[in-house]
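Below is a slice of the complex: some chains, not all, each in place.
The chains carry the letters A and B, assigned in the order they are written, with residues numbered from 1 in each.
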Amino acid sequence: MLYLVRMDVTIPHDLPAERAAEIKAREKAYAQQLQRDGRWRHLWRVVGEYANVSVFDVESNDALHTLLSELPLFPYMRLQVTPLAQHPSALA
Amino acid sequence: MLYLVRMDVTIPHDLPAERAAEIKAREKAYAQQLQRDGRWRHLWRVVGEYANVSVFDVESNDALHTLLSELPLFPYMRLQVTPLAQHPSALA
């Protein structure tokens, strides 16, 4: 089941640089693990913004919330979730 | 080069039904041709709305505008275009 998610990141400028670097490193590792197991289907950068547009493939609303709330950057992001369905004109 | 495009359709309720059906049939044929040739990479329905979320893969801004403005439903849609870039954590 697919969901479009847009994530906008805002890291407070008084967060210590090492703390920020550590969180981003964990975020990257987690994002790559989820891409490998097929749940994080697409991950694109929004041009000019500290933001991404992603597509997730999970089995339920609960699975998606658990996955997103465990993102290391979760406390520093605003997320917008759009549930997707099969389009009648889509070939795939 | 990738772009996220959201399309919201509003067909005036006084457009004759046959005219609407004819436009939609042409839209579907055109959408499927573009999917087959690789330019319309993803096409998803937004749940509960007469809208879609799509990803296009074209060679330039001009190519994208030409493609979108030739959609038979173009006069009846509001489009929002978001240019996408490679994300540093993306595997693909």
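As a working rule, a residue touches a chain if its C-beta (ideal position, glycine included) is under 8 Å from a C-beta of that chain, and two chains touch if they have at least 3 such contacts.
If you're wondering where the values come from, they're calculated on a predicted model, not measured in any experiment.
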Legend entry - Number of identical chains forming the whole complex, with 2 shown: 10
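In this section, only the chains that are shown with their structure count from here on.
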Legend entry - Rounded Å distance, chain A centre to chain B centre (Cα mean): 23
Legend entry - Residues of chain B defined as touching chain A within the complex: 2, 4, 27-28, 31-32, 35-36, 42-47, 52-53, 55, 82-92
